[in-house]
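Here the structure is laid out as C-alpha cells; the discussion comes afterwards.
Missing here is one protein chain; the remaining ones are kept as they sit in the complex.
Order of writing sets the labels: A and B. Residues in every chain begin at 1.
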Amino acid sequence: MKRRRVLAGLAGAAVSAAGCGAPGRGGSGRPGDPVVLTLLSHYATDPLKSALQRVVDEWNAAHDRVRVRTTAVRFQDLLTTLMVRQAAGQGADIVHPYSLWAGQLAEAGVVRPAPPGDAARIERGFARPAVRAASVHGRIIGYPTEVQPYALYYNKRLLRAAGLAGPPRTWRELEETAYRTARRDRHGNTLVQGFGLSRIDDSTVVNQTLALLASRGGSFLQPDGARSALDSPAGRAVFALERRLIDRGASDPGIDLMKAFPAGRVALAVSGAWWTGSLKQTMGRDYRDVGVAPVPGPAPGNRGTVTTGFLLGVNAKSRHPREAWEFLRWLNDEVAPAGSRAGPAAAVRATRMSVLQMSVGTMTGRTGDMRALLAAGGDPNLGPFVDALDYATPEPNGPRAQKAKALLRKNIEEMWTGRRPPDAAVRNAVRQVDQELSR
Amino acid sequence: MATTVGSADGDGGEAERLGKAGGRGRADGGRADGGRTDGGRTDGGRDVRTAGDRTRPAARRTRYRYRQTAVAYLFLAPSLAFFAVFLLLPLLFAVLLSLSRWAGFDLADLRPAGVDNFTALFARGSSFLTPVLTNTLLYALGTVALALTGAVLVAHCITHLRFQGFWRTLYFLPIVTTVVAVGNVWKYMYEPGGLVNGVLNALGLRSVAFLQDPVTALPSVVVVQAWASLGSAILILTAGLKAIPHVYYEAAELDGAGPFTVFARITLPLLRPSLLFVCVTQFITGLQSFALIIVMTGEGGPGDATNVAALEMYQRAFKYGDWGSASAAALVLFVLILVITSAQLWLFRRKGADA
Partner (left out) sequence: MRRRGRFPWLSYLLVGIGAVVTVVPFLDMLLTSFKGPGEYGRLPYRFLPEAFDLSNYREAFVRLDLPLLFRNSVVATAVITGSVLLTSSLAGYALAKLRFPGRDLIFRLVLATMMFPPFVFFIPHFLILVHWPLAGGNGLLGDGGAGLTVSLAALVMPFLVSGFGIFLMRQFIVSVPDEMLEAARIDGAGEFTVWWRIVVPQTRPVAVTLALLTFVGAWNEYIWALLVSTANPRLMTLPVGIQTLQSYLDPHRMVPVMMAGLVLSVLPVLLLFLLLQKHYIRGVMLSGLK
C-alpha cells in the first residue's frame, strides 16, 4: 500500500514535468478551418513591421480560407531562429532570409527551389542581380523581395563647407574629400569623419568593403564560390585604402556610424538602399543635406558595386506549400489595385511588395516598378540604387557563405584596429576563408 | 556482498564526517583516518541491529534484504532514469555527432565523417586554437586572478570589521542576480554615455570604448565575471579564515610580528585548501561560461576578441547547423577541462599530504 503511494508520487512528478500543456500549432487540419500560414521575417520594428502587417491584413481580409500570421525577430537573430526552429520542427511556412544564406538554408533543407511557374515569373519580372541573389546553383529559390545595392552617401553641407562642389567620382577624389572634410578637436576627439566605417554587424562591415572592392573590379570569392579571390591587387588596395583613411584621421571605426551620420558628423559613407528610409526618419529636415552617388571607381564613370537582399521562400517542410506560393504570387507578382494607395503613386502600376518597399524607403528588384514609383514622387536618392541594379554583382551565397563573411569581417576589423597590417589581414582572411570553404 | 556493504559503510562514515564539517568548508587532510574511525562507529551501530535480527529466522532476514534492495532501487529509479536519458545518452550522442556530418535535421541524414571535424578544428587557418581557445584560457585565468585577489583582500579585511554579515550580504548580491541583468547593466555602464565613462570624464580622462575596442573588450568582460563571482569566493575564504586556530595569531602577536607578516606567514599558508578550492571551481566555471559574453558582446566581437570555445560551439551548432564540428569543439573543451581539473586535484592531494 505504501509502495503504491511512492509510485503515485513519482508518477505525479513525472506528469507535472512532462505534461505542461502543449500550445497548438497553427492550422488544426479540421475540414472547414482556415489554413494558417506563418511568416517569419526580420521586420520587427517600424516602419517595416506595420508596412508588412498592413499588406498581410489586406490579404486576410480578402481570403478566409488561407490566413497569414506574421512573426518577426531581430536581423541579428534571424539566421539562428531560422535554423533552430527548423531543427525543432517548428519552422515557419514562409521564410524571409537574407539572400546570403540561401545556400546554407537549401543545404539544410529549409528551402527548396520554387515551382516552375513561379521561377519563370521571377526570371521575367526582376533585375538580373536580384534573380541571381535569390538563386542557388542557378535554381531560383524564392521572390527577391528586397534588393540592396550599395552606393556612396554624402553630406552636402559638409562637402560645401570644405569647398567641394560635388561627390567624389574616383578613389583619389574619395580620399581627398575624406581628408579635407575630417575634423578633430585639440584633444584628438573626432568631430567629423571624412569617411565613415560601420561595424555594427557582419553585413555592414563586409558589404561596404565589398562595394569598394567591386568598384575596383575585384571580388570576394571566385565565381564558383569555392575559393577566395580576395588576394588580388584590388583586394589589397581596398584594405590599404581603409587603413590609410584611419591612419590619417579621416575614419574612426570606434564611432557608431548609424548615429554619427544622421548627426551630421560624417561626410562620406558606403551603405545600402535601406539607409535612405532610416535616415529620412531619424534626420527629419536635415535629410535634404543627404546625397547619394555611385561608388567611385578607379576612373570617372567606371562603375561596380555589390548587391545583397532578402528573398521570400516557402519552407520545404510546410504542409501548405500551394497556399504559401499563392500568397507570395499575390504579394510579389500581382499588380496592386490603384485604390489602395494615396497620392501620385496611386496611378502607378506596381506590385504590392514594390509599393511596400518604396513606402519605407527601400526597393525591390523590379526596375520598372521602381522607376515608375520614383517618378511619382519617390525619394530621388534611390535613383542611383535603381541604376546600380544594371551593373551590381550579387554576393556569393554558397552553403558556407555566412561563415566566410563572418571570417572576412573579423579580419577587416583586425586590420582597422591595427592588430594586423592590411596585406597580412588579406592573407589571413584568404587562409581562413579557404579552410572554411574546403570543408 | 559483505565487502560491498562494508566499503559502502566506510564511505558513509567519511561522508558523515564531511557533512558535519560542512559549516567549515572543505577540510581535506586526514581523510582516511576520519573515515576509518567513523566507519567503526557505524559498524558498531549495525552490530546492535544484527543482534536483534539474530532472534529471527534467517529466511526472514533475506526477505528483508530483498525488500530493501527493491525499495532502494525504486527510490533511485527517477534519478537513474534521468541520468540515463540526460547524461549517458547525450554523451554518446555528442560523440556520435562529433564523428559525423549532418547537414539536415532528420536523424536519417547522419553521415559518418571519421575525425574530420576534429582535424578541421586544428587545421591551418582555423580560428579555433587562436584566438578562440586562447581567449577561453585568458578569460578563465583573468577571472580567477581578479576574483581571488579581491576575495582574499576583502575576506581578510572583513574579519576586522563590525557587521560582518551585512558586508557579506552586499558582496553577495550579484550571485543571486540573473546574468541578463548583470551583463546589461555593465554593458550600458561601459557605453560612452554610461556610468564608467561618466566617472572617467569627471576625472578629466578621455572616454574608453570598452566593449568596442578589441584590446579592452575581453578584459572588460573579465572584470564583470570576476565582479559577479566575488561573493561566493569571499564566503568560502571567510569560512577558511575562521577555521584557522587563534593560537597561531596569539603566538605571532607575542613575537611582535606586524600585520603584513602575519598575513603572509600565517593566514595565506593556512588558507591554502580554501584558496585552491576557489581556484579550481572558478577556473572551471570560467572555461565554460559564455552567457555573460552573449549578453554583453553578442557574437563574441569585435572580431573574435571576446569569442570563447563554448560560444563558438553554440554558434556553430545553432547558427550554422554544423552539429558535427560544434560537438567536436565541445568535446575538445571537455577534455581540456577534465585534464585541468585532474591536474588541480592531483595538486590538492599532494599539498594535502604535505600538510
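Everything below uses one rule, namely that a contact is a pair of C-beta atoms (placed from the backbone, for glycine too) under 8 Å apart; a residue touches a chain by one contact, two chains touch by 3 or more.
A quick note: this is a predicted structure, and the numbers were derived from the prediction, not measured.
Peer 1: Which positions on chain B touch the chain that was left off?
Peer 2: Residue positions of chain B that touch the missing chain: 1, 4-5, 7-8, 11-12, 15-16, 18-20, 22-23, 25-26, 42, 45-46, 49, 65, 68-69, 71-73, 75-76, 78-80, 82-83, 85-87, 89-91, 93-94, 97, 106-108, 150, 153-154, 156-162, 164, 167-182, 184-186, 188-189, 191-195, 197-199, 201-202, 227, 230, 232, 235-236, 239, 242, 249, 259, 274, 277, 284, 287-288, 290-291, 294-295, 310, 313-314, 317-318, 323, 326-327, 330-331, 333-334, 337-338, 341.
Peer 1: Extract the touching residues of chain A with respect to the undisplayed chain.
Peer 2: So the residues of chain A touching the missing chain come out as 2-3, 5-6, 9, 13, 16-23, 25, 44-45, 71, 73-74, 77, 80-81, 84-85, 87-90, 259.
Here is the rule we use: only the chains that are shown with their structure count from here on.
Peer 1: Could you state the distance in Å from the CA-based centre of chain A to that of chain B?
Peer 2: From the centre of chain A to the centre of chain B is 42 Å.
Peer 1: Which bits of chain B are touching chain A when the two form their complex?
Peer 2: 71, 74-75, 77-78, 103-106, 116, 120, 123-127, 206, 209, 212-215, 298-299, 301-304, 318-321, 325
Peer 1: Name, in rising order, each residue of chain A that touches chain B in their complex.
Peer 2: Result: residues 3, 6-7, 10, 13-14, 76, 79-80, 83-84, 86-87, 89, 104, 107-109, 187, 189, 199, 254, 400, 402-403, 406-407, 409-411, 413-414, 417, 419, 428, 431-432, 434-436, 439 of chain A touch chain B.
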